[in-house]
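Of the protein chains in this complex, one is absent; all others appear in place.
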Amino acid sequence: MKLIGKMTILLCGILLIVFANKFPEFGDPHSPASTHLSPYYIEHTMADTAVPNMVTSVLADYRGYDTMFETTVILTAGLACFFLLRLPEEEEKEIYFRHVPTGVTIRIEECGAAPEDSDVFQRIDAQWVPRDIIIRSTSRLLMPFIQIFALYVVAHGHHSPGGGFQGGVILGAAVILFAISHNLRTTVAKISETSAAIMSAAGVFIYAGTGALCVMLGENFLNYGALAPLLGTDRVMARSHGILIVEIGVALAVMSVMIWIYYNLSSAGKQDEGL
Amino acid sequence: MTMETVLSVKPFLAVLVSLVVIPFIVVSRNQNLRESWTFIAGTIKFLLVLSMLPLVLKGKVIEYTVVQIFPDLGIAFRVDAFGMLFALVASSLWIVTSIYSLGYMRSLDEHSQTRYYSFFAVALSATIGVAFSANLLTLYLFYEMLSLATYPLVTHHQDRSARTSGRKYLFYILGGSIGLALPAMLITYHFTGTLDFAAHGVMAGHINSGLALVLSLMFLFGFAKVGIMPMHSWLPAAMVAPTPVSALLHAVAVVKVGAFSVVRVFTGIVGVDTLATFHINGIICAIASITVVVASLIALSQDELKRRLAFSTIGQLSYIVLGIGLLSASGMTGGMLHIAMHAFGKITLFFCAGAIFCATGIKNISQMKGIGRQMPITMTAFLIGSLSVVGLPPGGGFISKWYLVMGTIESGQMLLLLVLLGSSFLNAAYFFPVFYNAFFLSDPEMTFENRVEEAPIWCVVPLTITAGISMVLFFYPQPFLNLAKLAVQSINGG
Amino acid sequence: MDFLTVLISRANYWAYIILMMVGLYAMIAKNNLVKKIVGMSIFQTAVILFYVSIGAKQGATIPILRHGPVPEGGGIAHAALRHGTDAVQAVNYINPLPHVLMLTAIVVGVATLGVALALAIKVYKEYGTLEENEINQRLRRG
Amino acid sequence: MVNTLPALVIIVPLLAALMVAAAGFIDKRACFPVAVAALSVSFLGAAALLVQVVNTGLAIEYRFAGWAAPMGIVYVIDHLSALVLVVITAVSLVNLVSSKQTIHREFADKEGAFISLYVLFTAGLIGMTATGDAFNLYVLLEIASLSGYALIGLGKARAPLATLNYLFLGTIGATFYLLGVGYLYIATGSLNMADLAAILPGMKDSGIVLFAFIIMLSGLFVKMALFPVHGWLPGAYSQSSSAAAGLIAPLTTKVTVYIMVRICLNLFSVDYTFHQLNVSDFLVWVAIATIVFGSLSALAQTDYKKMLTYIIIAEVGYMVGGFFLGNRMGMSGAILHIVNDAVMTLCLFMAAGIFLWKTGSEERGDLKGLFGSMPFTMAGFVLAGLSIIGVPPTCGFFSKWYLVSGGIAAGQYAFVAALLFSSLVNAVLFFRLFEISYFEPFIDHHHGSDDGGGHGGAGAVIQEAPMAMLVPFLFVSIMLLVLGIYSGRIVTNIIHFAIPAGVI
Partner (left out) sequence: MIWQLDLIILVLVIVCAIAAINVKDLLSAAILLGAYSFLLCLLWAIMGAVDVAFTEATVGAGVSTVFCVSAVFHTTRRTTD
């Protein structure tokens, strides 16, 4: 197997190298890639969409349809991880509690007389580790900044690098940071899996729904120009706003899917309690 | 000769009627009701076929296209004299066999009778479909339908031996049709652009001699139901089936469909001219002769009556192929006529074998000592049937053999004449011991207490009828003779 | 053009081929499932590197039009912005299209990674190991 | 007025998938009806598109976001894609309807996620079929693949490992395709298929284009499980749950073959594929190897579902070989076989699903006595088996008819022989199953004895599958006959126009 693998790879490599010799010069401004299609985007992005960041305009408008499915890919991954990993609720489960004043961990096997979750008795998960106060405080301190930055990235994607994806991932990362520095149980209590799932579907729905709205207004799918009467602007600005709307959808979807995948991967589907 | 064409839905209806009745057979809870559906369908089918007879006898052709699958090819029916001949035989014998099945199945209290009658009906539809098909595609379709519909009938007992035989049956039949006939058909289609049966064949001018030979042999062996050696061994194996099945399907429908298809292909696709100019007929005659002689010799050595009959069938089928291979008018007439004559003779024999089994449970010839005295009607019918198969008066088989002999003389094939005569002696030789045992020997163990009666009335009546028809056909062969002559005329005609 | 120039001027292409082969090798020949997944990730990013290299353009800047509060007597690009887009020169900006495509590819990559890891976790739960030969042994034993 | 049908066909399932995904966490009862409704709309849309295309004879173009072809993404619905769209939506709809109970039983808590992934998978395939953009195809391919991995991954015990292998090979395939698109982009600067088709003839001799062709086809071959890169398929499909297998097995390989056809015919021209490069002979031999290998491996299986998966591999060989025969007959056969094989495979896997539901086993020995207890199911199964064998008038016969005719016309008698060999092997395979379910368990029934045996008749107790599974299944098996009878018309009215006029 290894030998066959190596042979295949050698063959592929040689083929690739042979054909790579025929490429145009690296960075050649006159290569077909730089002269056929891309000049249109570069020269018309302002006039068509009023978005100076061409990547954003191409991403969310010219090839907005691609991006919608890109978001769907993410959602699919979230669904897939959930579908593959999530375990149903176990019949007899063990519950761990921690007596905060003494720091004693209590395991209750039959959920008969479990104490209320309170300041004294704190419910914890099986993989609970004593938390470091420094890490916890620092990450708590950092989170708002991360989130604000993420919002900036989402909103300012028209003018600078960034957009829904990057912003969404950062937002998700903030929550993941919280989950790492605290624990999964606390995070799930704040953003439940259900809400993460519904938000991720809703995020893609914002995108696809915007497109469907355009169809209802009598234009092509995702043709944001159709939204002009609703937004009260001209068609070019409507495109710009339309891009913002879908970027928000993307950010919502990406954020919640990242959280959702993390929930399932990091607990191997247990999340300490079943569905 | 210009053939007048009549458009009519009748051939399609004739095919359809037994399919339509299947749901009724299936839902009928009452035995009598179920079997009456079979009779109704059989009668309607026979009448439909009969109603087309006058037109066909006037030299007209009835056509009907069911569905056009390819632009120039579809599922289409065309009733001409040869097809009519075969359809007449098959549809009339269905009624008789149904009566016989009634007696046989009920007296043995077989299981799954509903399934039995349903697939019987399918098989009959397919047989009529083959008889009436206008092109090779339609013929192939019904041929395969017949192969598959008979599988549950052959393996009706669902035991280990049935499974083994069923395997053998499928191996030869499906292997032949998919492995040989289908590619031959497609190659023909590729080179000629048509699969319609034409009076002079379609290969002339399109295909060279080597390919024509290969294709002819592929068809001959591919339609394995004709039982040409070495594709014959499914037939004795298939004798595990209940006797009515053996009777109708292996003396009439299945094997005759094979013979019919081969004749159709040789006359309608390959064309007699092509056969003659490329000297393919010599090879075909040689193969058929070998089969005739070898099968007769093997039949001599069989003790089980049904197996002996099966090998007899293999030999008799090759007469039909031989008749076509002769390429003379009389030879072909004889070949076609033999389809009808042998059918009535052989079905009588099978009915008798079944009746004996029904009444006594005996299968082997050596055990049939003195049985002729206990079952006189059955054994008399057996005598008439075997006379017909051997080709002696007053059996209908005499007529067809007469034409075959005439054919060999016409085409000056003295060697084949010898084969015919010699094999007739062999035929006589393997039937003779049956009578000898039945009438002239007596079983010492047979006492008064265990003497047997005739089989149930439902078994005896059909075999009397077919034996009667066999005899009548000797004196009055005109319906079939005229059809065969018409068919040969249209092949050679113009 | 001597060998070294070829080597350096197309270094990105050679690098992408090497990375691709490294990834492919890991996917085919490695025994450990997580290693395979890592290899898959490398394999996918190699293609991204290839695409980004296609989009590179000598002497061009990042694909964001210069804009903002226009300084007095600002540059050509700013003037162009004010007076419409005719003056925007395609040669001045890097081709944005491959970048857009690769954003998609990166996302696809992480999605595939997530699903693959989920499957790996399930495999581990089932067999207690991630080594393929050990799993096969276990399967053969029944 | 814009014709919005091409968008509706995919957008409706997409939106439905989102709603189902959310509904799975809110009210599970809503999932199934929403999905069925969406797929029905999609199916009707696809059928309407097919009718429009056949009536007008013109391809329908839909511009997403309103941008014209090379700038934006367009959908192009022509004869070929409309036909495949109808097949995809129909198969998906029928299988979903029939597997309601299976889904409920197997994925009780994750019903919403399953149905959502199911619909997403369908949407991905629909998009792949309809799109006119080479890169968009990649994205949709990934949607279909990812949801496919998930659907397959939650099956029997070995499913995760098999799926992981599938994922690796699938990723290699998809990435190769992406690389090919990159090579085309570097050579032409375009991603739109029509645009590429217009530019490429001018650069026939370019090595980059040649490599793009090679690597794209290699990627697709991995995805469609052509020999010798077929290894992932049997494991993945046979380990999956029956609802997932009924969707994925009929569609994935066929749609990939469709993509191959589309790329060879419409992206690279016929001229390039068949005249400029002389690959067709080589690929026909690969196809022959696939057919022979698939058939022989199927013979070795005792697990009937695994046997079916090897048959799928052989069928891929039919289509690839038929297409690369390079004549009209062969291509018609290959395209017709996409349709017919999808329906046949659906029928077989639905039957396998019903058997699994009733017997709880996938060993062929456990099929015994089914002719007696499930006569209707077995009737449908027999029909499907006959279709795979290629018995007229089922549809399998007619695609084989075209393929064999194409082989004869091209003088590729080895391909013809392989097809016939595979037919015979299929006959052995299916009759082996029929024998088991028909003869066994053996009972000694002397004539006239008690009729309480396992075989049919009055004594056998008929225990059919639930109506919701049986009715769609019988519908599909009857479709095998209908398709067979109409196959000539499908070829003359639809497939004829899908093949460029230059092909004789």
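Order of writing sets the labels: A, B, C and D. Residues in every chain begin at 1.
In this section, contacts are C-beta pairs under 8 Å (C-beta built on N, C-alpha and C of every residue); 3 or more make two chains touch, one makes a residue touch a chain.
Small disclaimer: the values here were computed from a predicted structure and weren't measured.
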Shown chains that the omitted chain touches within the full complex: A, C
Residue of A:169, A:191 or A:253 touching the missing chain in the full complex: A:169
Contact footprint on chain C, counting only the chain that is left out: 8, 11-12, 15, 18-19, 22-23, 25-26, 30-32, 34-35, 37-39, 41-42, 45, 48-49, 52-53, 55-57, 60-64, 94, 98-99, 102-103, 106-107, 109-110, 113-114, 117-118, 120-121, 124, 129-131
For chain A, residues in touch with the removed chain: 27, 53, 55-56, 59, 153, 161-163, 165-166, 169-170, 172-173, 176, 180, 258, 261-262, 265-268
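Definition applied: only the chains that are shown with their structure count from here on.
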Most remote chain, CA-based centroid, reference being chain D: B
Computed distance of Cα centres, chain B from chain A, in Å: 74
Separation of mean Cα positions, chain C and chain B [Å, integer]: 73
Gap in Å, rounded to a whole number, between the CA centres of chain D and chain C: 31
Per-residue multi-chain contacts in chain A, two or more chains: 23, 31, 33-35, 37-38, 41, 63, 66, 70, 73, 76-77, 80, 84
Contacts with two or more other chains, residues of chain B listed in rising order: none
Pairwise chain contacts, counting only pairs that touch as defined: A-C, A-D, B-D, C-D
Residues of chain D that touch chain C when the two form their complex: 135, 139, 142, 146, 149-150, 153, 157-158, 160-161, 163-164, 167-168, 171-172, 175, 178-179, 182, 185-186, 191
Footprint of chain D on chain C - complex, ascending: 24, 27, 33, 36, 40, 43-44, 47, 50-51, 54, 97-98, 101, 104-105, 108, 111-112, 115-116, 118-120, 122-123, 126-127, 135, 139
Chain C partner contacts - residues on chain A that touch it in the complex: 1-2, 4-6, 8-9, 12-13, 16-17, 20, 23, 25-29, 31, 33-35, 37-39, 41-47, 52-55, 58-59, 63, 66-67, 70, 73-74, 76-78, 80-81, 84-85, 159-161, 165, 261, 264-265, 268-269
